[in-house]
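In this view, the complex is presented without one of its protein chains, the others remaining in place.
A and B are the chain letters, set down in written order, and residue numbers restart from 1 in every chain.
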Amino acid sequence: MTIQETYKARVKKLLASGTVKMVIGYKPGTTADRRRPHFIRTPEEADQLVLDSACITNLSGYLLSEGLLSDEKAVAIFLKPDGIRSINILAAEAQLNSEQILILGFDSNDNQVTALEGEKVEEFTTLIESIKEQAPEALKNPLLEQIEGMTPKERFAFWQGEFSRCIKCYACRQACPMCYCRRCIVDCNQPQWVNTSSHTLGNFEWNIVRAFHLSGRCVGCGNCDRACPVNIPLRLINAKMAQEVLGAFDHFSGMSHTQEPVLASFKKDDSETFIL
Amino acid sequence: MTRILQSDKLDNCVARWREAGLTVIGPVKNESSSSYAAVEKAAEFDFSLIMPDRSIKELFFPQTEPMLHYTIKKQRIDTSDFTPPPEKRIIFGARPCDASGLAIDDPLFGWDYKDNFWFQRRDTTVIVTIACTKADDFCMCTSLKLAPDSTKGSDVLLRPLQNNKGWQVEELTDRGRDAFNEIADLLQDGSGPAAPTAVVAEKFNLDACVAWLQNPENFESTFWREISMRCIGCASCTFLCPTCHCFDFQDEGDTYSGIRRKNWDSCSFALFTMHTSGHNPRATQSARWRQRIMHKFNYFPGKFNVNSCSGCGRCSRQCPVDMGITETLQAISTLPS
Partner (left out) sequence: MNEIFEPKIVAFVCTYCTYAGADLAGTSRLKYAPNVRIVRLPCTGRISPMFILKALQKGADGVLISGCHPGDCHFTHGNYHARRRWMVFRALLEFTGIPSERVKYSWISAAEGGKFADLMNSITEDIRKLGPFDQYNALIKETEAPATF
C-alpha cells in the first residue's frame, strides 16, 4: 500500500471510531500541482484525501479556527516536521492543548513521501532534535549570505525594492500559523505605531514588525513566502532571525510543548557586547 | 480598411508616444513578479504573460493615495487637496478582462459623487488591449459573458496576427484613434490572418448562480460555511481583483497636521466591519466571503446592472489556499436554487 492509502485507511478508522472529530489534510486543487486544505469529518470525505510531495502547506494554523478545539475533542492533522514544531510553539504559548492534537506525520524528500512514526507531539522530540543539529547548515542560503555581504546602504536598497511591491494584503500574516493575534499590532490604532498605508515606508515598517514578532518562533514552513502574491522573499528574513536566535541563545523554535519562548525568557549571562 | 501594427515597429511607436508626452505603460515582468509598469522601450514589454500578477486597477486606483493635507490650528482647520497626476498615459497590452474591469467600476466611482481621482486618470489614459490567444486553468471570462477579445473598456483592440509578427488594429474610441493617428505612418494597410483567440471553457452557469444568490433563503445557507472553511482571511483576492474597489481613509500625521490617505481595504479582513463598540456584524470568515460573492453577483448588478467580475481569475490563481470565485460559483451552479 502507498503511504497515501495507508493514511487514508487510518483516517477512516479514526473518524469511524470517533477517536477524532475531524482530520485536517489535503485534497486535489485546481491544477495538477496544487493541493487544498481538506477538512474531513466523515469516513466518506476521506476518499478525496491526497498525500504526496505537493502537500507543502503547513496546516497547523487551522487548529486555531474559532471554536474548533473548544469542545476539547481530539482533532487529527497532517503535518510535516515544521508543522509539528508549530504545534509545540502553539502549545508552549498556550494557544492549544497538545493533548488534543493527533499528528499524522509525514515528510517529503526528492518527491518521495515518507511517514513519520508517532501520534503525540512528544513522540517527535528525537526527530526535532536532529533537525536542530542540522539547522546551522539548513538555514544557510546563498541569497541570504549575499545580502549579509552588502553594505547597509545596499541592504536597505535591496529591501526597499522588495518591500515597495508589498500591497499589504497581509497574506503573509494570515497564512502564518504563528500569527494568531486576535488583533494584530498594525490593526491597533490607539496608538498607531506603524503606518497602515501601503507606501514603501509603511511596507518597510510592517515587514520589520512581522519579522520581529516571528523571531525565535518561525519554523520556516514557508507559508508566508508562498502566500505572498508579489513574491517578496520573506523566508530570507525569517531564516536570518532563526540563525540569530540559534547563535545568540541556542534557541531553536518548537523543540517541545514546554519550551520557553525566546523573547519571554532570559539568562543572566546573555550576550551584551553591543551595549555601551 | 484594417490596419496592421508590426511588432518591429512597436519600439518606434513607444518612442513616438513618449515624444508626444505620453507615459507608456504595459505588462512587465521582473524576476519575481509582474505588473503593468511604465516602459521606455518596447523590449521591456512581456506579451507572453497570460496576464500580469497585479491588475490594471492600481493605475487608476492606487493602493495608497494622498487626498488632502490638513493643519489643525486653534480655531480652524486648514486643508489643501492633492490632485491626481495630470500626465497622459497609454497602456499598451492590457488584457480584455482588465480593461473590462475598469468599465465595470466606472458607474461605481461616478454614480453620486464623481471621484476625480478615478475619472481624471480614466480621461487621460488610452487603453490598448491585446486579445488573448492563450488562457490558463483559472481564466473564466467566458463564464462572465465576456470573451478573450472583449472590447469593453478598451480604446483600441489589437488582435495578434497568426505569424506572431504584429497585430490587427481595431480603433474603438476617439481617444484610441487620436493615439494611433500619432503613429499612423508606422501602421500598414491590409489584414493578415489573425491568430485564433484563446479557448476559455465556460466554468459555471452565471444565470443559475445569480438566481441562487438572489434567493433570500440562501443567505443563511450552510453552503457559505462549507465553501469558505479554508479561507485564511487575507486580502490577496480583493487586492489583485481588477474590480474590487473598497477603500478606507487613514489620517497619517499627528494632532496638528497630517495627510489623509485613501487606502485599499478588503471585505475579507475582520476589521472591515468592526464597530467601535467591538461588535462585528460579519463575525466569521464565511460571512465575509459571502459578502464578497453577494456583492459581486447580487448587490452590485442590482445597483449598476453589471456583475462586478470580469473573469480574470486572479482571485483563484493567487489564493494561498486555492479558493476563489470560480470554485464558489461552480459549487453554486450545482445547488438547487
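We take it that a contact is a pair of C-beta atoms (placed from the backbone, for glycine too) under 8 Å apart; a residue touches a chain by one contact, two chains touch by 3 or more.
Source: prediction; values computed, not measured.
Engineer: Which residue among A:30, A:57 or A:215 touches the omitted chain?
Structural biologist: With A:30, A:57 or A:215 as choices, the missing chain is touched by A:215.
Engineer: Which of these, A:120, A:140 or A:155, touches the one chain of the complex that we don't see?
Structural biologist: A:155
Engineer: Contacts of subunit A with the missing chain: which residues?
Structural biologist: Within subunit A, the residues that touch the unshown chain are 147-148, 150, 152-160, 185, 193-195, 197, 199-202, 204-205, 207-209, 211-212, 215-216, 237, 240-241, 244-245, 248-249, 262-268, 270-272, 274-276.
Engineer: Could you list which residues of subunit B touch the chain missing from the display?
Structural biologist: Subunit B touches the missing chain through residues 23, 38, 59, 62, 65-66, 82-85, 252, 259.
Please note the rule applied: only the chains that are shown with their structure count from here on.
Engineer: Roughly how far is subunit A from subunit B, centre to centre by C-alpha average, rounded to an integer in Å?
Structural biologist: 32
Engineer: Under the stated contact criterion, what part of subunit A meets subunit B in this complex?
Structural biologist: The contact residues of subunit A facing subunit B are 29-31, 34-37, 39, 57, 61-62, 65-66, 165, 167-171, 173-175, 183, 187, 195-199, 202, 223, 226-227, 229-233.
Engineer: Within their complex, state which residues of subunit B touch subunit A.
Structural biologist: Within the complex, subunit B touches subunit A at residues 32-33, 53-54, 63-64, 137-138, 229-230, 232-236, 238-240, 250, 252, 261, 263-264, 266, 269, 271, 284, 316, 318, 320-324, 326-327.
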